[in-house]
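With one protein chain withheld, the remaining protein chains of the complex are depicted in position.
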Amino acid sequence: MKLASFLSLVLITGFLFVAINKLHPVGAPLGNPDVLKDRSSAATDIINVNTMDDYYLRNSQTETGSNNVVSSIVFDYRGFDTLGEATVLFLVVTSISMLLSLLYKREDVDDYEFRKPNEFPGDVSRIISYGSYLLYPLIITFGVYLVIHGHLSPGGGFQGGAVMASGTALLLVSALITRHVHRTRRIFSFFESLGLTIFISMGFAGIGTTFLYNFLANGSSTLFGRAIPFGPNPGFLNSGGVLPVLSFAIGVEVFFGLSIILVTLFHVARHRKDME
Amino acid sequence: MTDFFLYVTVVLLVFFGLSAVLFKRNLIKIVIALNILEAGVNLFFIVLAYRPEGTAPIFTLAPELEKLRMVLPTPQALILTNIVIGFATTALMLVFAVFIYRNNGTLDIRNLKGVEDHD
Partner (left out) sequence: MISSVLFIILSAVIILTAMLSLYFRDLLASIVSYAVMSLVLTVVYFHLDAPDVAIAEAGIGAALTISIFVLTIKLTRRREE
(Lines give C-alpha, C1' and ligand atoms only; values in the text may rest on other atoms or scores of the structure.)
Protein backbone atom coordinates (compact mmCIF):
# COMPACT_ATOMS: atom_id res chain seq x y z
CA MET A 1 0.00 0.00 0.00
CA LYS A 2 2.75 2.37 0.97
CA LEU A 3 4.70 1.36 -2.13
CA ALA A 4 1.73 2.10 -4.37
CA SER A 5 1.29 5.51 -2.75
CA PHE A 6 4.97 6.29 -3.24
CA LEU A 7 4.93 5.17 -6.86
CA SER A 8 1.85 7.22 -7.70
CA LEU A 9 3.36 10.27 -5.99
CA VAL A 10 6.58 9.95 -8.00
CA LEU A 11 4.60 9.37 -11.19
CA ILE A 12 2.33 12.39 -10.75
CA THR A 13 5.18 14.71 -9.78
CA GLY A 14 7.30 13.54 -12.67
CA PHE A 15 4.42 14.09 -15.04
CA LEU A 16 3.98 17.62 -13.70
CA PHE A 17 7.68 18.39 -14.13
CA VAL A 18 7.52 17.20 -17.72
CA ALA A 19 4.32 19.14 -18.31
CA ILE A 20 5.66 22.51 -17.19
CA ASN A 21 8.35 22.23 -19.84
CA LYS A 22 5.71 21.81 -22.54
CA LEU A 23 3.66 24.80 -21.36
CA HIS A 24 4.06 28.24 -22.78
CA PRO A 25 6.65 30.29 -20.85
CA VAL A 26 5.44 32.54 -18.05
CA GLY A 27 4.47 35.90 -19.46
CA ALA A 28 3.52 34.79 -22.97
CA PRO A 29 -0.08 33.58 -22.69
CA LEU A 30 -2.20 32.62 -25.64
CA GLY A 31 -4.08 35.34 -27.41
CA ASN A 32 -3.36 38.62 -29.10
CA PRO A 33 -1.51 41.03 -26.75
CA ASP A 34 -2.55 44.06 -28.80
CA VAL A 35 -6.23 43.23 -28.74
CA LEU A 36 -7.15 46.53 -27.12
CA LYS A 37 -5.80 48.63 -29.99
CA ASP A 38 -7.75 49.90 -33.00
CA ARG A 39 -11.17 49.00 -31.74
CA SER A 40 -14.11 50.33 -33.70
CA SER A 41 -17.06 51.87 -31.91
CA ALA A 42 -19.38 48.96 -32.64
CA ALA A 43 -20.96 47.16 -29.72
CA THR A 44 -19.29 43.85 -30.59
CA ASP A 45 -16.00 43.81 -32.45
CA ILE A 46 -14.28 40.50 -33.18
CA ILE A 47 -11.52 41.61 -35.53
CA ASN A 48 -8.13 40.26 -34.36
CA VAL A 49 -9.84 38.23 -31.68
CA ASN A 50 -8.19 34.83 -31.33
CA THR A 51 -9.23 33.45 -27.96
CA MET A 52 -12.05 33.77 -25.48
CA ASP A 53 -10.01 36.10 -23.28
CA ASP A 54 -9.45 38.40 -26.23
CA TYR A 55 -13.18 38.57 -26.78
CA TYR A 56 -13.81 39.43 -23.13
CA LEU A 57 -11.14 42.12 -23.06
CA ARG A 58 -12.32 43.69 -26.29
CA ASN A 59 -16.08 43.58 -25.79
CA SER A 60 -17.01 43.28 -22.13
CA GLN A 61 -16.97 47.00 -21.45
CA THR A 62 -19.41 47.90 -24.20
CA GLU A 63 -21.57 44.82 -23.78
CA THR A 64 -22.05 44.85 -20.01
CA GLY A 65 -21.09 48.41 -19.08
CA SER A 66 -18.69 47.20 -16.41
CA ASN A 67 -15.15 48.50 -16.07
CA ASN A 68 -13.95 45.42 -14.20
CA VAL A 69 -13.58 42.60 -16.70
CA VAL A 70 -13.28 39.95 -13.98
CA SER A 71 -16.58 41.01 -12.44
CA SER A 72 -18.27 41.04 -15.81
CA ILE A 73 -17.12 37.45 -16.40
CA VAL A 74 -18.12 36.26 -12.93
CA PHE A 75 -21.56 37.83 -12.90
CA ASP A 76 -22.51 38.08 -16.55
CA TYR A 77 -20.76 35.77 -19.01
CA ARG A 78 -20.39 33.00 -16.45
CA GLY A 79 -23.35 33.91 -14.28
CA PHE A 80 -24.73 30.40 -14.41
CA ASP A 81 -21.44 29.08 -13.03
CA THR A 82 -21.68 31.60 -10.21
CA LEU A 83 -25.21 30.41 -9.47
CA GLY A 84 -23.77 26.91 -9.08
CA GLU A 85 -21.09 28.19 -6.69
CA ALA A 86 -23.69 30.04 -4.64
CA THR A 87 -25.75 26.86 -4.42
CA VAL A 88 -22.72 24.89 -3.28
CA LEU A 89 -22.07 27.47 -0.57
CA PHE A 90 -25.70 27.32 0.51
CA LEU A 91 -25.61 23.51 0.70
CA VAL A 92 -22.39 23.51 2.70
CA VAL A 93 -23.76 26.02 5.19
CA THR A 94 -26.96 24.01 5.53
CA SER A 95 -25.17 20.74 6.17
CA ILE A 96 -22.69 22.26 8.64
CA SER A 97 -25.52 23.89 10.51
CA MET A 98 -27.48 20.66 10.63
CA LEU A 99 -24.52 18.55 11.74
CA LEU A 100 -23.34 20.91 14.44
CA SER A 101 -26.80 21.38 15.86
CA LEU A 102 -26.51 17.75 17.02
CA LEU A 103 -23.66 18.73 19.28
CA TYR A 104 -25.32 21.05 21.75
CA LYS A 105 -28.49 20.94 23.75
CA ARG A 106 -31.11 23.54 23.06
CA GLU A 107 -31.47 24.65 26.65
CA ASP A 108 -27.88 25.70 27.25
CA VAL A 109 -27.94 28.29 24.53
CA ASP A 110 -28.72 31.58 26.18
CA ASP A 111 -26.74 31.26 29.39
CA TYR A 112 -24.14 33.90 28.68
CA GLU A 113 -24.19 37.40 30.00
CA PHE A 114 -23.62 40.10 27.46
CA ARG A 115 -20.48 41.88 28.50
CA LYS A 116 -19.93 45.58 28.24
CA PRO A 117 -16.42 46.41 27.11
CA ASN A 118 -15.26 47.36 30.60
CA GLU A 119 -16.53 44.17 32.26
CA PHE A 120 -14.39 41.45 30.83
CA PRO A 121 -13.67 38.06 32.26
CA GLY A 122 -10.09 37.37 33.12
CA ASP A 123 -9.18 35.59 29.90
CA VAL A 124 -10.22 38.35 27.49
CA SER A 125 -7.84 41.22 27.13
CA ARG A 126 -9.15 44.75 27.33
CA ILE A 127 -7.05 45.77 24.35
CA ILE A 128 -8.65 43.10 22.18
CA SER A 129 -12.21 44.11 23.05
CA TYR A 130 -11.73 47.85 22.62
CA GLY A 131 -9.69 47.27 19.48
CA SER A 132 -12.40 45.11 17.97
CA TYR A 133 -14.97 47.80 18.73
CA LEU A 134 -12.79 50.25 16.83
CA LEU A 135 -11.94 47.92 13.96
CA TYR A 136 -15.31 46.34 13.27
CA PRO A 137 -16.97 49.41 11.63
CA LEU A 138 -13.91 49.92 9.46
CA ILE A 139 -13.96 46.30 8.27
CA ILE A 140 -17.67 46.44 7.50
CA THR A 141 -17.21 49.72 5.64
CA PHE A 142 -14.43 48.27 3.55
CA GLY A 143 -16.52 45.19 2.76
CA VAL A 144 -19.53 47.26 1.72
CA TYR A 145 -17.27 49.41 -0.45
CA LEU A 146 -15.91 46.29 -2.14
CA VAL A 147 -19.43 45.00 -2.82
CA ILE A 148 -20.83 48.29 -4.14
CA HIS A 149 -17.84 49.12 -6.33
CA GLY A 150 -17.54 45.56 -7.62
CA HIS A 151 -18.04 46.60 -11.23
CA LEU A 152 -15.59 49.53 -11.08
CA SER A 153 -12.61 48.54 -8.97
CA PRO A 154 -11.17 45.27 -7.62
CA GLY A 155 -13.89 43.70 -5.57
CA GLY A 156 -17.29 42.17 -5.87
CA GLY A 157 -19.64 40.02 -3.90
CA PHE A 158 -17.24 37.21 -3.07
CA GLN A 159 -14.42 39.39 -1.77
CA GLY A 160 -16.68 41.85 0.04
CA GLY A 161 -18.61 39.07 1.74
CA ALA A 162 -15.39 37.38 2.84
CA VAL A 163 -14.00 40.61 4.26
CA MET A 164 -17.21 41.29 6.20
CA ALA A 165 -17.23 37.71 7.51
CA SER A 166 -13.71 38.26 8.85
CA GLY A 167 -15.29 41.09 10.85
CA THR A 168 -17.64 38.51 12.36
CA ALA A 169 -14.63 36.38 13.26
CA LEU A 170 -13.12 39.40 14.98
CA LEU A 171 -16.24 39.91 17.09
CA LEU A 172 -16.29 36.24 18.03
CA VAL A 173 -12.65 36.22 19.07
CA SER A 174 -13.17 39.22 21.30
CA ALA A 175 -16.17 37.43 22.93
CA LEU A 176 -18.73 40.09 22.16
CA ILE A 177 -21.32 37.87 20.46
CA THR A 178 -22.04 35.03 22.84
CA ARG A 179 -25.71 35.41 23.52
CA HIS A 180 -28.84 34.43 21.59
CA VAL A 181 -27.13 32.09 19.19
CA HIS A 182 -30.39 30.63 17.94
CA ARG A 183 -31.83 34.02 17.18
CA THR A 184 -28.59 35.09 15.47
CA ARG A 185 -28.58 31.97 13.34
CA ARG A 186 -32.21 32.43 12.38
CA ILE A 187 -31.61 36.02 11.24
CA PHE A 188 -28.44 35.09 9.41
CA SER A 189 -30.05 32.17 7.59
CA PHE A 190 -32.94 34.39 6.51
CA PHE A 191 -30.55 36.88 4.93
CA GLU A 192 -28.49 34.12 3.35
CA SER A 193 -31.58 32.70 1.68
CA LEU A 194 -32.55 36.23 0.66
CA GLY A 195 -29.26 36.68 -1.20
CA LEU A 196 -29.69 33.48 -3.18
CA THR A 197 -33.34 34.37 -3.88
CA ILE A 198 -32.38 37.78 -5.26
CA PHE A 199 -29.80 36.13 -7.49
CA ILE A 200 -32.23 33.57 -8.90
CA SER A 201 -35.03 36.10 -9.38
CA MET A 202 -32.69 38.44 -11.26
CA GLY A 203 -31.86 35.47 -13.43
CA PHE A 204 -35.53 34.82 -14.12
CA ALA A 205 -36.17 38.52 -14.78
CA GLY A 206 -34.04 38.31 -17.91
CA ILE A 207 -35.59 35.10 -19.15
CA GLY A 208 -37.15 36.89 -22.13
CA THR A 209 -33.79 36.35 -23.83
CA THR A 210 -31.88 33.82 -21.72
CA PHE A 211 -31.56 32.96 -18.07
CA LEU A 212 -29.35 35.57 -16.31
CA TYR A 213 -29.43 37.85 -19.36
CA ASN A 214 -28.09 41.33 -18.61
CA PHE A 215 -31.31 43.13 -19.55
CA LEU A 216 -30.50 46.40 -17.77
CA ALA A 217 -27.21 47.18 -19.49
CA ASN A 218 -27.11 50.07 -21.97
CA GLY A 219 -30.64 51.07 -21.07
CA SER A 220 -32.05 53.54 -18.60
CA SER A 221 -29.40 55.55 -16.83
CA THR A 222 -31.17 55.48 -13.47
CA LEU A 223 -31.34 51.67 -13.42
CA PHE A 224 -27.60 50.98 -13.68
CA GLY A 225 -27.88 51.24 -17.45
CA ARG A 226 -25.43 53.99 -18.34
CA ALA A 227 -23.69 53.19 -21.61
CA ILE A 228 -19.96 53.82 -21.34
CA PRO A 229 -17.62 54.04 -24.34
CA PHE A 230 -14.66 51.73 -24.76
CA GLY A 231 -11.49 52.81 -23.01
CA PRO A 232 -10.25 54.07 -19.65
CA ASN A 233 -12.64 56.23 -17.69
CA PRO A 234 -13.01 57.42 -14.08
CA GLY A 235 -15.83 54.94 -13.41
CA PHE A 236 -19.56 55.48 -13.07
CA LEU A 237 -21.61 53.87 -10.32
CA ASN A 238 -24.79 53.68 -12.40
CA SER A 239 -23.32 51.42 -15.08
CA GLY A 240 -23.18 47.68 -15.27
CA GLY A 241 -26.78 46.56 -15.73
CA VAL A 242 -27.77 43.67 -13.46
CA LEU A 243 -24.17 43.22 -12.41
CA PRO A 244 -24.23 45.43 -9.26
CA VAL A 245 -27.47 43.75 -8.18
CA LEU A 246 -26.02 40.27 -8.56
CA SER A 247 -22.86 41.41 -6.79
CA PHE A 248 -24.95 42.68 -3.90
CA ALA A 249 -26.89 39.40 -3.73
CA ILE A 250 -23.70 37.33 -3.70
CA GLY A 251 -22.17 39.65 -1.10
CA VAL A 252 -25.14 39.19 1.22
CA GLU A 253 -25.12 35.43 0.74
CA VAL A 254 -21.39 34.99 1.28
CA PHE A 255 -21.31 37.26 4.34
CA PHE A 256 -24.19 35.63 6.16
CA GLY A 257 -23.29 32.09 5.06
CA LEU A 258 -19.71 32.28 6.28
CA SER A 259 -20.91 34.02 9.45
CA ILE A 260 -23.28 31.14 10.19
CA ILE A 261 -20.39 28.68 9.89
CA LEU A 262 -18.25 30.75 12.25
CA VAL A 263 -20.99 31.43 14.81
CA THR A 264 -22.12 27.80 15.01
CA LEU A 265 -18.61 26.39 15.24
CA PHE A 266 -17.68 28.98 17.86
CA HIS A 267 -20.73 28.18 19.92
CA VAL A 268 -20.01 24.45 19.86
CA ALA A 269 -16.41 25.15 20.83
CA ARG A 270 -17.57 27.18 23.82
CA HIS A 271 -19.65 24.19 24.96
CA ARG A 272 -16.82 21.70 24.75
CA LYS A 273 -16.87 20.95 28.49
CA ASP A 274 -20.57 20.16 28.45
CA MET A 275 -20.15 17.70 25.63
CA GLU A 276 -17.79 15.41 27.53
CA MET B 1 13.24 31.81 -17.90
CA THR B 2 12.82 34.70 -15.53
CA ASP B 3 9.66 33.58 -13.81
CA PHE B 4 10.11 29.86 -14.33
CA PHE B 5 10.28 29.64 -10.54
CA LEU B 6 6.57 30.14 -10.34
CA TYR B 7 5.87 26.93 -12.25
CA VAL B 8 8.34 25.09 -10.02
CA THR B 9 6.60 26.55 -6.98
CA VAL B 10 3.30 25.23 -8.27
CA VAL B 11 4.70 21.72 -8.77
CA LEU B 12 6.36 21.72 -5.35
CA LEU B 13 3.16 22.86 -3.62
CA VAL B 14 1.20 20.09 -5.34
CA PHE B 15 3.94 17.61 -4.41
CA PHE B 16 3.92 18.59 -0.74
CA GLY B 17 0.16 18.54 -0.53
CA LEU B 18 -0.16 15.19 -2.28
CA SER B 19 2.60 13.53 -0.27
CA ALA B 20 1.08 14.72 3.00
CA VAL B 21 -2.35 13.48 1.95
CA LEU B 22 -0.85 10.08 1.18
CA PHE B 23 1.50 9.66 4.13
CA LYS B 24 0.27 11.76 7.07
CA ARG B 25 -1.95 10.13 9.66
CA ASN B 26 -3.70 13.07 11.31
CA LEU B 27 -6.99 14.17 9.80
CA ILE B 28 -6.50 17.89 10.43
CA LYS B 29 -3.04 17.63 8.90
CA ILE B 30 -4.65 16.07 5.83
CA VAL B 31 -7.07 18.98 5.57
CA ILE B 32 -4.16 21.44 5.78
CA ALA B 33 -2.40 19.46 3.06
CA LEU B 34 -5.47 19.64 0.82
CA ASN B 35 -5.52 23.40 1.33
CA ILE B 36 -1.87 23.62 0.28
CA LEU B 37 -2.61 21.55 -2.83
CA GLU B 38 -5.47 23.88 -3.64
CA ALA B 39 -3.20 26.90 -3.20
CA GLY B 40 -0.85 25.36 -5.73
CA VAL B 41 -3.64 24.93 -8.27
CA ASN B 42 -4.84 28.51 -7.71
CA LEU B 43 -1.32 29.86 -8.20
CA PHE B 44 -1.01 27.81 -11.40
CA PHE B 45 -4.06 29.44 -12.95
CA ILE B 46 -2.95 32.95 -12.02
CA VAL B 47 0.53 32.31 -13.41
CA LEU B 48 -1.01 31.09 -16.67
CA ALA B 49 -2.81 34.42 -17.03
CA TYR B 50 0.22 36.60 -16.35
CA ARG B 51 1.50 38.99 -18.98
CA PRO B 52 4.51 41.18 -18.17
CA GLU B 53 4.09 44.93 -18.55
CA GLY B 54 0.38 44.33 -18.30
CA THR B 55 -2.17 45.83 -15.98
CA ALA B 56 -5.01 44.31 -14.05
CA PRO B 57 -8.11 43.78 -16.25
CA ILE B 58 -9.85 46.90 -14.97
CA PHE B 59 -10.54 49.94 -17.10
CA THR B 60 -11.06 52.41 -14.24
CA LEU B 61 -8.21 54.94 -14.37
CA ALA B 62 -6.16 52.66 -16.62
CA PRO B 63 -3.32 53.95 -18.82
CA GLU B 64 -4.23 55.20 -22.25
CA LEU B 65 -5.22 52.68 -24.89
CA GLU B 66 -2.02 52.85 -26.92
CA LYS B 67 0.07 51.48 -24.05
CA LEU B 68 -2.63 49.32 -22.51
CA ARG B 69 -2.02 45.59 -22.15
CA MET B 70 -4.07 43.50 -19.81
CA VAL B 71 -3.57 40.10 -18.20
CA LEU B 72 -6.09 37.42 -19.08
CA PRO B 73 -9.30 37.76 -17.05
CA THR B 74 -10.91 34.30 -17.26
CA PRO B 75 -8.52 32.35 -14.99
CA GLN B 76 -8.85 35.08 -12.38
CA ALA B 77 -12.63 34.80 -12.48
CA LEU B 78 -12.44 31.02 -12.06
CA ILE B 79 -10.01 31.18 -9.14
CA LEU B 80 -11.99 33.93 -7.43
CA THR B 81 -14.98 31.65 -6.96
CA ASN B 82 -12.78 28.65 -6.21
CA ILE B 83 -11.23 30.33 -3.16
CA VAL B 84 -14.60 30.94 -1.49
CA ILE B 85 -15.86 27.44 -2.28
CA GLY B 86 -12.55 26.02 -1.04
CA PHE B 87 -13.11 27.67 2.31
CA ALA B 88 -16.64 26.25 2.52
CA THR B 89 -15.53 22.70 1.74
CA THR B 90 -12.66 23.06 4.22
CA ALA B 91 -15.18 23.96 6.91
CA LEU B 92 -17.26 20.89 5.99
CA MET B 93 -14.21 18.63 6.20
CA LEU B 94 -13.30 20.04 9.59
CA VAL B 95 -16.82 19.42 10.90
CA PHE B 96 -16.54 15.81 9.72
CA ALA B 97 -13.19 15.62 11.55
CA VAL B 98 -14.89 16.82 14.73
CA PHE B 99 -17.54 14.12 14.40
CA ILE B 100 -14.92 11.43 13.74
CA TYR B 101 -13.03 12.56 16.83
CA ARG B 102 -16.15 12.37 18.96
CA ASN B 103 -17.00 8.88 17.73
CA ASN B 104 -13.52 7.40 17.86
CA GLY B 105 -11.63 9.43 20.42
CA THR B 106 -8.74 9.91 18.04
CA LEU B 107 -7.81 11.70 14.84
CA ASP B 108 -5.32 9.06 13.73
CA ILE B 109 -6.68 7.37 10.63
CA ARG B 110 -5.02 4.06 11.56
CA ASN B 111 -7.12 3.76 14.71
CA LEU B 112 -10.53 4.51 13.29
CA LYS B 113 -13.29 1.97 13.79
CA GLY B 114 -13.90 -0.22 10.78
CA VAL B 115 -10.61 0.66 9.09
CA GLU B 116 -8.17 -2.21 8.60
CA ASP B 117 -4.47 -1.68 8.38
CA HIS B 118 -3.16 -2.88 5.04
CA ASP B 119 0.54 -2.45 5.75
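Per-chain numbering from 1; labels A and B assigned in written order.
Please note the rule applied: a residue touches a chain if its C-beta (ideal position, glycine included) is under 8 Å from a C-beta of that chain, and two chains touch if they have at least 3 such contacts.
Predicted model, so just to flag it, every value in this text is computed and none were measured.
Chemist: Considering the whole complex rather than only what is displayed, give the residues of chain B touching the chain that is not shown.
Modeler: Touching the missing chain: residues 2-3, 5-6, 8-9, 12-13, 16-17, 20, 24-26, 28-29, 31-33, 35-36, 39, 42-43, 46-47, 49-52, 54-58, 71, 76, 79-80, 83-84, 86-87, 90-91, 94-95, 97-98, 101, 106-108.
Chemist: Residues of chain A in contact with the chain that isn't shown?
Modeler: Its contact residues with the unshown chain are 68, 70-71, 146, 154-156, 158-159, 162-163, 165-166, 169, 172-173, 258, 261-262, 265-266, 268-269, 272.
Everything that follows uses one rule, which is that only the chains that are shown with their structure count from here on.
Chemist: Between chain A and chain B, tell me the centre distance in angstrom, where each centre is the average of that chain's C-alpha atoms.
Modeler: 17
Chemist: Please output the residues of chain A touching chain B within their complex, sorted ascending.
Modeler: The contact residues of chain A facing chain B are 1-2, 5-6, 8-9, 12-13, 16-17, 20, 23, 25-29, 31, 33-34, 36-37, 39, 52-53, 56-57, 60-61, 67-70, 73-74, 78, 81-82, 85, 88-89, 92-93, 95-96, 99-100, 103, 152-154, 156, 158-159, 161-162, 231-235, 254, 257-258, 261, 265, 268, 275.
Chemist: Going by the contact rule at the top, pick out the chain B residues touching chain A in the complex.
Modeler: 1-4, 6-8, 10-11, 14-15, 18-19, 22-23, 47-52, 56-66, 68-74, 76-77, 80-81, 83-85, 87-89, 91-92, 94-96, 98-99, 102, 118-119
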